[in-house]
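Only a part of the assembly is drawn; its chains keep their places, and the rest are absent.
Labels run A and B following the written order; every chain starts at residue 1.
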Amino acid sequence: MAKGKEMSVKMSVEELQAFLVEHFPQMNDNFVVVDVSHNAATMRMVINESNLRAGNTVNGPAMFSAADVAFYVALMAMIGPKALAVTTNCSIDFLRKPKAGCDLIAKARILKLGRVLAVGDVMIYSEGQDDPVARAGLTYSILPAR
Amino acid sequence: MAKGKEMSVKMSVEELQAFLVEHFPQMNDNFVVVDVSHNAATMRMVINESNLRAGNTVNGPAMFSAADVAFYVALMAMIGPKALAVTTNCSIDFLRKPKAGCDLIAKARILKLGRVLAVGDVMIYSEGQDDPVARAGLTYSILPAR
C-alpha cells in the first residue's frame, strides 16, 4: 500500500452528511454517516415503521438501500462532491433475518476505483450482532463532473 | 413443454392482489398484479413522490422492490399462499434512467422451481418504452408451509 493514502479522503463525515441531506432530502432522517476512511465508509440506517415488513423484520429494499447508500458515501468521500456516480449493478445476498428494533450498520469498502468504474462490497449487520444479515457487491459508474 | 402447464397456476390475479394487500399492507397502493401465467407474472408499480430521487427519476430501491415483488408474485402463483418464500439473492443491473412520471412494468419469469429454491429473472420497463430500465436475477428460498 502506498503511504499517505488517508490523505486522499476528500470529504469529512460532516461534509458527507450535509451532502446527503442536500441531495437526498427524503432519506434525511434515515442515514447517518458514522465513519469514513480511505476506500471505506460505515453508515447507520435508522430503522422505523416504514422499513418493516410482515414478521416485524427489516425489508429487502431497506437493506438494498443501506448497501447502496453506504457504498455511494465511500465513493463520494474518495472522488468528491463534484463527481456524479450511479449504481450499475448490485448483487445482494440476504443471509439472516435482521433483528427487530435494531438499526442496520453498513460497512462499505471500495476494491477498485477506476476512471469510469468503482467496484466494492458492503457488509450489513443488525447493530450489536456479530453475524451479517446481508452482503452486497456493487458497481458504480463514474460520470464526468457536473 | 408439457401439456396442461397453465393449470398449475394456483392463484388468480385477484387472489394474488388480495394476498399482497393482506400481507404487505404498506405496499398496498403501489403494486398492481397485471397478469399471471405458468411461471410468469407481470406487475405494475405505481410511481409517486416517495419513489423519486434527485433528477426526478425512480430510485434504485424502488426498482429493486419492483423486481422482488414481481418474482414473489410469480412464485406465490405457482406454490400457493400457504407456502413461505424469502429472497436469498438478487443481482440487479441498472440499464437506463427510468422515464419520469411513468409507472414501472415488471415482468418476472421462473426459470427453475425446485423443492427448496426458485430461480428466475425480471425485466423492468418504464411503461410504454421498448428498452428495459433494469434487469434482475433472483433466487428465493422456499420454506415448509406455515
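By definition in this document, a residue touches a chain if its C-beta (ideal position, glycine included) is under 8 Å from a C-beta of that chain, and two chains touch if they have at least 3 such contacts.
No experiment lies behind these values; they were computed from the predicted model shown.
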Which copy number describes the whole complex, given 2 displayed chains of the same sequence?
4
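Note that in this section only the chains that are shown with their structure count from here on.
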Turning subunit A onto subunit B by a C-alpha fit takes a rotation, in degrees to the nearest 5, of 180
Using mean CA coordinates as chain centres, what's the gap between subunit A and subunit B in Å?
25
Any idea which subunit B residues touch subunit A in the complex?
23-24, 26, 50, 53-54, 60-62, 64-65, 68, 86-94
